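I'd like to ask some things about the structure below.
With one protein chain held back, the other chains of the complex are shown just where they sit.
Moving on to chain A:
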């Protein structure tokens, strides 16, 4: 028994090393004072962190990414919360199909999604780049919003809603006064997880960006193509920290187990 546990522990350790090792290496190299990525670093310097703020394109694309992720998030919420509500609350024909359609953006490879979006949003309908990005990111976020909100609605006793109705509340009033406050943490978690999904997205963004408009991850790719200095490592560390903070908040809100359920 003891032996078996030790074997399992070793295996787990190896998985962690495999997963986290590159992140640790990137973190170290970001402090390299020289102009070339090196591990182990040959000194310590904040130089490349300062450089992030000097590259103008990083700042503009950060703004674009924030805009797309935040506004797209709002759109995905407006679509996703009612959809999650309907899917949890009612029994109707075609529910399974509708569920599958809503979840499909997660299942279809990003490249395929991105190419399809390019074909229709950009080529066929010739929408402006910002609109295209926004649509793309709303589609990316929608399944996460629906899944997380539906998951928190699955613990919701709809008799509570009927109780509010019987006490004289209208349907809309009931939703805002009784349903929403009880799934609030689920909605916040949905917003955060969808934000991360969108902010870090490459595969769809790469098709939807165009001349002069790019998102941060795409700009990072472009940057690496032309430069090999540790700026990108420094930026990666910043993004990792932001992600970690958001994940921590989600964990505190409702526990990460929410995303492994259903």
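List of remarks:
Here is the rule we use: a contact is a pair of C-beta atoms (placed from the backbone, for glycine too) under 8 Å apart; a residue touches a chain by one contact, two chains touch by 3 or more; residues count from 1.
Note that in this section contacts and distances are computed from a predicted model.
A single chain of the complex does not appear, and UniProt lists its protein name as "Carnitine transport ATP-binding protein OpuCA", one of "Protein translocase subunit SecD", "Glycosyl transferase family 8", "Sigma-70 family RNA polymerase sigma factor" or "Carnitine transport ATP-binding protein OpuCA". Within the full complex, the residue among A:59, A:131 or A:160 touching the omitted chain is A:160. Only one of the listed residues, A:27, A:51 or A:182, touches the absent chain: A:182. Among the residues A:128, A:170 or A:210, only A:170 touches the chain that is left out of the figure. Listed for chain A, the residues touching the missing chain in the whole complex are 157, 159-160, 162-170, 173, 178, 181-182.
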